[in-house]
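Below is the structure I would like to discuss, written out as structure tokens.
Our next item is chain A:
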Amino acid sequence: RSIIKIDGSSTVYPVTEAVAEEFQAETKGKIRVTIGVSGTGGGFKKFCTGETDISNASRPIKPSEVTRCKEGKVEYIELPISYDGLAVVVNPANDWAAHMTTGELKKLWEPAAQGTVKKWSQVRDGWPDKEIHLFAPGVDSGTFDYFTEAIVGKSGASRGDYTASEDDNVLVQGISTDKYALGFFGVAYYEYNKDKLKIVPIDDGNDANGKGPVPASYDNVLRGTYQPLSRPLFIYVSKKSSEKPEVKQFIEFYIENAAFLSKDVGYVSLPEEAYGLISKRFEKGVTGSLFGGKGSQVGVKIDELLKKGL
Partner candidate 1 sequence: MHKGFQRGKERVIEGALFLCALLSIFTTVGIIAVLIFETADFFGEVSIFEFLTDTEWTPLFANKHFGIMPLFAGTFLTTFIAMLVALPVGLVSAIYLSEYATPRVRNVIKPMLEVLAGIPTVVYGFFALLFVTPLLQSLIPSLSGFNALSPGIVMGIMIIPIISSLSEDAMHSVPMSLREGALALGSTKLQTSIKVIFPAALSGISASCIIGISRAVGETMIVAIAAGLQPRLTLNPLVPIETVTAYIVQVSLGDTPWGTIEYKTIFAVGMSLFVVTFMLNLVSFWLKKRFWQAYE
Partner candidate 2 sequence: MKTAFKIKDVNGYYGESHALKDVNFEIGAKTVTAIIGPSGCGKSTFIRCLNRMNDLVPSFRLTGEMLHNGTDIYQKGRDIIEIRRKIGMVFQKPNPFPKSIYENVAYGLRIHGIKNKSTLDDVVEKSLKKAALWKDVKDRLKESALMLSGGQQQRLCIARAIATEPEVILFDEPCSALDPISTSKIEDLFSELKNEYTVIIVTHSMQQAARVSDFTGFFMMGELIEFDETKKIFTTPSNKLTEDYITGRFG
């Protein structure tokens, strides 16, 4: 019996786990799938040496990893599999922050804010003259990376004096007990903790993405109107492995069921037509990254990229 080895991001893990579970059931355990969680970076490390067949990634591959894979002679097929929306949330007792603009978020999170923007009143006039407490995933996570890219404009450009945790449940906990808190994390954590949190709709000033403030929700993410805080999640398949019948079978199964299963574990599926394109991309064996190997890009529509990439 053969083993399909998968490793990588903890964010993507639930989707892949769900797929693997169903896949095992369907193939009656004839094909074994194992999944590790050593982070997107750790996953690529193993992937680029040919140790794993598939890598879970919460961000597109980065230049240093591209080089690594080249060195390891691993060609990869990049397959987006679902969306993750980043929900901006506050405490339910917060009765002032009914919505925010991306500009306000930038003012709050950019590096210059460190030590200066300390109060709610500094974000928008009229908000309370109270200290603001910020919560977000650790600087090391793809989520944080994407957020800074999307809001501040440069990945990693952020203030550092916020409360970080690798575990989003901890952030939920922190925000739900602190009236003056504000934070962001995957929308799933909001969906499962609606009673403890209040979502802040975000206005990106671009009416093409929905007029006015848009709250993070499955529909808005799916429709592409929750911008710029929606990001795609990926799996990377080694070209060589993809020629193995069991891997091929698995990936096909993955693409077929990704829409349903990603919803099932709390993520947002890509638009219907995107999966068709992804399937084609895989069939054709298109290697390389849609993002040019430069990491995250903001505000892109996956289906458009995919069309271009075919």
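Simple rule for what comes next: a residue touches a chain if its C-beta (ideal position, glycine included) is under 8 Å from a C-beta of that chain, and two chains touch if they have at least 3 such contacts; residues count from 1.
Behind the choice of candidates: all candidates are chains of the complex that A comes from, given by their letters.
Bear in mind that the values here come from a model prediction, so they are computed numbers and not experimental data.
**Q** Here chain A stands alone, and the other chains of its complex are listed as 1 or 2; which of them touches it?
**A** The touching one is 1.
**Q** Flag every residue of chain A that touches candidate 1 in the complex, lowest number first.
**A** Against candidate 1, the touching part of chain A is residues 9-10, 37-42, 44-45, 57-59, 62, 64-65, 68, 111, 133, 138-142, 145, 148, 154-158, 160-167, 170, 173-174, 177-178.
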